[in-house]
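To start, the structure under review is shown below, and the notes come after it.
Only a single protein chain was left out; the remaining protein chains are all shown in position.
Chain nomenclature is as follows: A and B, assigned in order of appearance, with residue numbering initiated at 1 for each chain independently.
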Amino acid sequence: MALGGRADGWAKVQGRAVYAGDVRLPGMLYGAVVRSPHPHARILRVRSEAARGVPGVRAVLTGADVRYGTYGRRVRDMPVLAREVVRFAGERVAAVAAESLPAARRAAALVEVEYEPLPAVLDPQGALEPGAPRVHQAAWRYPGAVVGPEDPPNLQSRRVWQHGEDVEEALRRCAYVFEETYQIPPAHQGYLEPHACVAWAKPDGTVEVWASNKSPHRLRAQLAACLGVPAERIRVMPVYVGGDFGGKGSPMDVPVAVALSEATGRPVKLVVEYEEDLTAANPRHGSVVRVRLGVDGEGRMRALDVRAWVNGGAYAAFKPVEHVNLNGFAEAGNTYRIPAVRIESLIAYTHTVPRGHMRSPGSLEANFAVESTVDVAARALGLDPLEFRLRNLLRTGDRGTLGEPWMEVRGEEVLRALAEVLAQGGGAGGTPRVEEGGWACGVGVALYCRAAHAGETEVGLQPRPDGSVVVWVPFPDQGAGQHTVVRNVVCKQLGLPPGAVEVRQADTDQLAVDSGVGGSRVSLTASAAASRACQELQRRVEQEGLGGLRVQEALAELARRRPGEGVRGRFSGEELWLNSVCAQAARVRVDRGTGQVRVEEVITVLDVAEILHPPSHRAQVEGGVVMGLGSALMEELVVEAGRVVSSNLHEYRLPSVLDVPALRLVLVPGGKGWGPHGVKPVGEMANVAVAAAVANAVADAVGVRVRRLPISAEEVYRLLRAREARP
Amino acid sequence: MSEASVELWVNGERVRAPVWGTEFLAEFLRERLGLVGTKVGCGVGVCGLCTVWMDGKLVSSCLVPAVVAAGRHVWTVEGLVALAEGRVADPPPGLPSGRLVRAVQQALVECEGLQCGICTPGQLWAACALLQEEPNPPEDQVREFLAGNLCRCTGYQGILRAVRAAAREGRCVGG
Partner (left out) sequence: MWAVEYLAPEHLGEVLEVLAGADPTETVVWAGGTALAPLLRRGLLEPRRLLGLERVGELAGLSVEDDGSLRIGAVVRLRELYGAELVRGRLPVLAWTARRIGNLRVQNMATVGGHLAHADPAQDLPPVLLALDAEVRLQSRRGTRALPLEEFLLGPMQTARAEDELLTEVRVPPRAFRWRTGYVRYAPRSAEDYPTVGVAASVEVDADGVCREARVAVAGAGPKALRVRAAEQVLVGGPLSADRCREAARRVEGEVDPWDDTRGSAAYKRAMARVWTERLLRQLAAAGS
């Protein structure tokens, strides 16, 4: 039962929620960026006379004018404005500040840059070959770099995860080895609010920043490192974020806005056009993933070898994880008992847009590749794909594929629940296909398991004289309901009605620490921190001798005795051996004559524990499924000669309501949650296995295997005709 | 150096503000008039974030040059809120009623028809315009009408539930 509607709902339905691009300050200027059209080039000359001639222009900056260092979330390899060389088409070369937005954009268009184009390397395999053009002269020198001078010059990151027997040995002993290679293209996170920020470098040396960024404390630290100033001088102000999905964790254009503000002495707002965001922000990596799955004579999986060649783009700066690789790859095959597992992910620098994280980074790639191969194996062995999975499932008590001592693994529970749902309307494979009016029908399943991670955060709690409380949180609500989750925890623990709890985002000066939103960890960490703050507040109530009063009276009295004071609760993460499992099925129809794939229904079965706010939990799942469908069927950032040419939403298709089929959601409660409120994370669950489920359904319907995303009609058509042509 | 300007009616008030070059109505409303409830998303008329009501029709304000809007009657989400709060003395015909706006707002909140909220002003316009034209629309008409308003967060289910609930002026019902 929901505890009231969303905490931030009313502001949003009134258009009163303030996002970074909505901020207006007296004397504010508007910024615009000049970007390189070349994937790799030397900057010979920048001429700004024509730009300065536009009335209202107050500054034109190039790399030479900016004294800051490089910046990044881990690897600090990105210059604020390119100096001497540009490394991707779209890289920031110059920036303009002017009195009005149209004047700034016009001036930016008039900046003349002379380039000497240089040879470029555009794909990861090519980049790792000896003799390939170097993206960075000495990538190991950047602060935070995870490569060394002995690595291939364009290596950005290399990670190997392995456990158990030697995988080559194990594969050699297998009765069957299924080898398949898959291609997953770059994609945009699809947040509808393009990157936006306002920066104000004040005369007293402090900097105030409003940014479409989901980790304000991290942003502050990143900016401090870039600007070379103590973090205390930077204040990141709270704003709403218009969608994130992994794409709003980087400083992005904030350092440019700060530079413009310093140069002009005025606040500067920098909002990019959506075209700039599509082509030059931090999209999903593109990957080629090769899977080798070894199975014995009894249909048991014995070995799994996964190798990924991943395009990291020109800079590693936009990735937050310490080895700047994609942890999702570690999940390959993790729902099964496989005694020999080896996963390798090679990320290369290329002269293309720097990549970042997109909801469950690496997971979708690994899942598409492995779950497709599992289906290939099942069909080749004449086994029902669901049966084959059940036969090989990891169960509670088993150690994980990488030796994880999981508290539980509920793959069987969710898969059996899915099987039950499917039994009401058709099996997962093996039975003759139904043809209805030229359409071939099919069903495909896929399984996904994700580990939970905790972060670190601090929450403030302040009673008010009217008996209500304000909860100060350091993180924004970028849509996933984080504020509502915290509100509900406080309501429950203190025994207050929703109307008596107000959640506000504090700026970075007011609360000490926060690892920001991401990795689905906010519910866990925020609920734990909020819980501790509540305990602290209850302790103080006792201390003051107010324990005998009703809650709101006690809080009101406390506020009166100690006006303006509050308590804090902090939580810092520890290694959790908790996971969530999701099983999905797609029902599709395929038109043999055209290859068109129509998804009729997606069924999502989710392993859950306690749910703090059911409506937003459900919305996260529904939103996740639709995002998964986007990746499965229509989303691809097309890159030609190093340039992202999908430059607007006519070309880059995001699912509209007309593209969404029937969605069915089944929750399997009873899982072990964690923390005082026993939760499991949900934000990055439902989007991952959809693509594999759809590909498996297409195989079920018409017997062809699509090995690249998005699953296009043309590709299915091509495969069907190729099969017909074979003798 | 005198500045060109545009005069028009916004939310029932006559306003005048400077305009430069080929400035568009979306940015004009936000930056010149401070009406930041209307958002700018894709800039090509696909996403619906910049939806405003202009002389009786919903349009993409990112595709209307400010000079083209001169002399016209434009209503933004701020105006919808004023209608909902009963602060508009003489609303022009064709605007949704305040009661309808309130019902849709309530439904969006209760049915989790929003998350990050950036598409919400546009969804509010679309839902109100639909229900005003067709108080009890069949499901496929709802989808068709809302097709031009993208949402990346909710998967649309909450928004559809909200429209159904608002049409009934009832509580949110799942599924």
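Rule of thumb we're sticking to: contacts are C-beta pairs under 8 Å (C-beta built on N, C-alpha and C of every residue); 3 or more make two chains touch, one makes a residue touch a chain.
Worth saying up front: this structure is predicted, and the values here are computed from it rather than measured.
Trainee: Where the complex has a chain not shown, which of A:L633, A:A692 or A:V706 is the residue touching it?
Mentor: Considering the complete complex, A:L633 is the one touching the chain left out.
Trainee: For chain A, which residues lie in contact with the unshown chain of the complex?
Mentor: Contact residues on chain A toward the absent chain are 55, 105-106, 109, 273, 275, 593-597, 633-634, 636, 638, 646, 648, 650-651, 653, 655-656, 658-659, 710, 712-714, 717-718.
Trainee: Contact with the hidden chain only, please: which chain B residues?
Mentor: For chain B, the residues touching the absent chain are 1-6, 19-24, 43-46, 48, 51, 57-60, 62-68, 70, 126, 145, 147-148.
In the analysis below, only the chains that are shown with their structure count from here on.
Trainee: In whole angstrom, how far does the Cα centroid of chain A sit from the Cα centroid of chain B?
Mentor: The separation of the two C-alpha centroids amounts to 29 Å.
Trainee: If you look only at chain A, which of its residues touch chain B in the complex?
Mentor: 5-6, 8-19, 21-22, 24, 30, 55-56, 100-103, 106, 190-194, 240-245, 271, 273-275, 477-481, 615-616, 618-627, 648-650, 654, 656-658, 660, 663
Trainee: Across the complex, what residues on chain B touch chain A?
Mentor: Per the touch definition, chain B meets chain A at residues 1, 18, 20-23, 27, 30-31, 34, 36-44, 46-47, 49, 76-78, 80-81, 104-105, 108-112, 114-121, 124, 143-144, 146-160.
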